[in-house]
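I have a structure here, written as structure tokens, and I will follow up with some questions on it.
A single protein chain has been removed from this complex, and every other one stays in its place.
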Amino acid sequence: MKILVTAFNPFGGEAKNAAEMVLQRLPDRIGDTAICKLSVPTEFEASVRIVEEAIRNEDPNAVLMLGQAAGRAQLTPERVAINVDDARIPDNAGVQLIDRPIFPDAPAAYFSTLPIRPMTAAIQAAGVPAAISNSAGTYVCNHLMYCILDFLREASWVKAGFLHVPITPEQATAENMPSLPIETIEKGVIAALEAIIAADNTDPAAREDAKTEAFVRSILEQHNV
Amino acid sequence: MKILVTAFNPFGGEAKNAAEMVLQRLPDRIGDTAICKLSVPTEFEASVRIVEEAIRNEDPNAVLMLGQAAGRAQLTPERVAINVDDARIPDNAGVQLIDRPIFPDAPAAYFSTLPIRPMTAAIQAAGVPAAISNSAGTYVCNHLMYCILDFLREASWVKAGFLHVPITPEQATAENMPSLPIETIEKGVIAALEAIIAADNTDPAAREDAKTEAFVRSILEQHNV
Amino acid sequence: MKILVTAFNPFGGEAKNAAEMVLQRLPDRIGDTAICKLSVPTEFEASVRIVEEAIRNEDPNAVLMLGQAAGRAQLTPERVAINVDDARIPDNAGVQLIDRPIFPDAPAAYFSTLPIRPMTAAIQAAGVPAAISNSAGTYVCNHLMYCILDFLREASWVKAGFLHVPITPEQATAENMPSLPIETIEKGVIAALEAIIAADNTDPAAREDAKTEAFVRSILEQHNV
Partner (left out) sequence: MKILVTAFNPFGGEAKNAAEMVLQRLPDRIGDTAICKLSVPTEFEASVRIVEEAIRNEDPNAVLMLGQAAGRAQLTPERVAINVDDARIPDNAGVQLIDRPIFPDAPAAYFSTLPIRPMTAAIQAAGVPAAISNSAGTYVCNHLMYCILDFLREASWVKAGFLHVPITPEQATAENMPSLPIETIEKGVIAALEAIIAADNTDPAAREDAKTEAFVRSILEQHNV
């Protein structure tokens, strides 16, 4: 089994991003599962392109996208991504989008296909504060989550979702904001990954069958059969 | 040099107290300074009696009292203790006091005699969130801080003050509250202790002179001279 | 023009609901527009049935659903309703649903079809705090909003959406929670209604055409044409 974990790089003029810091610390394997790590730019367009390319190259069983949510006290698996970009600040490429649909004719939202309830319970059981979040915001985090779930909408053999993490104490020294050290965040992310692994009960043969079937279906669709 | 560090035990039906947990982890020495550790009950009366006794026995250069403040995101050196008990819940001895002066004819407040600004800067420099707090509340934390500063009001050779710490992630797993792991809190408390040590520039001989002078003065006062 | 405004009755053991209180104060007309007022039970099933029935009977141009959000400081037009029920407390009929899709094969979400950006600007221009919210929660408010948007998915001539309002000062006297008096909330709701009216530029004839077309389409669908 293989899980692709992604994290955004720093944005908004900050030097570090807690999500990227935790990404760099994650092990390369958890049990039998390979952890494939990918840092992505905090850019609407490039982040999606890079994660899609990695999914094509790596063919992972699951994709866990990480982002930093300053102000949150807990690790928060996101329940849903919505089809809108509405940004308070520009992304790292200078793009700022207001109340704009991501894809005009696509669904209003996609639910995470990761097991968010067991992930939340596992993070808490590891002694780390966690709760399900019902909004990933309307900035690049929501954008990436939405686009990847849209990209994978026919690929039932790849689960995907987003997890927001707090900032670290070093980022908050003179700010009255909740924070958790990178070691604590890492413990929570690993617990979440273990919950994803435990929930994956797909027989590898069935997984290959699903991929073949989807491939055939797409060929037929291309030829309007 | 010697510093007495105290911390309250669990209260309000909780199994742990972050202040007591960090106390137990502190080293016995920081450089040349002995760290003398004392756990005290979350009781208005007993806590004061026990800390006063320890001060008499240990003759410390400084007293740093620790308490847990659920809801705070930062380590907060307290600036001031006020002459009032006003409790929302009973203490561990079942005593609940409402709007009652601690000592009817005593000063309205005592300022911490610890270097709270350098302590705050040192905690932040250690990468741990910190800020000066202007209220230690009106429960046992404020009570103990007030009583000990009153007890030491003539003892200029013993500095004393209070530091509130957040709860730990293990205490907050399913709560939407800020928290910091005990290792992070410990790092901050040690930085605060180092700031206390660095600020102590009292010549030991001058310290003994001050004690002798105060002793003579108290004898004279007892004889109404 | 006619707008149907609904509000939930008290829940969670409370005596009043700020949304229902404001509903009762609303005028029967704003300019040429009739305001049709409907109080609904805080129940997953009954609330939807009653609002659908009112839409059938009243044939409004727009539906503004109101709910109370304790803890919010602003009036918050909701952007989106998601296809999930996940309740911390039972509804007034004793039903408590956890992580359950509202309709198993329906879209993950519906966006509000009301002009939420102009509504927010109008509320602010009236001197009342407002912001767009990206989550209506996962309790009866989200449930009703989702179900009514689903019910109206083919009825492009009826706009619908949800607006959360804070609790009132009388509900918060001894609580450290933001609140706004019912007069202030009313001023904001009226400003929101005026923004809905101003945005409605549908020609009545075009509206009738759209209804006829939808009716014919549904007949054809029933006969599998």
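As written, the chains take the letters A, B and C, and residue 1 is the first residue of each chain.
Definition applied: a contact is a pair of C-beta atoms (placed from the backbone, for glycine too) under 8 Å apart; a residue touches a chain by one contact, two chains touch by 3 or more.
Treat the numbers as computed from the prediction; the structure is a model and nothing was measured.
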Task: Visible contact partners (per top-of-document touch definition) of the missing chain - done: B, C
Task: Contact partner of the left-out chain, one of C:33, C:74, C:112 or C:134 - done: C:74
Task: Hidden partner chain, touching residue among B:108, B:174 or B:219 - done: B:108
- [ ] For the chain that got dropped from the picture, name the residues of chain C it touches.
- [x] 73-74, 123-125, 127-131, 169-170, 172-181, 183-184
- [ ] Write the list of chain B residues that the hidden chain touches.
- [x] 79-80, 82-84, 86, 99, 107-111, 117, 132, 134-135, 137-138
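We adopt the following convention: only the chains that are shown with their structure count from here on.
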Task: Chain nearest the overall Cα centroid - done: A
Task: Pair of chains whose C-beta contact count is the highest in the structure - done: A-B
Task: Junction residues of chain C, two or more chains touched - done: none
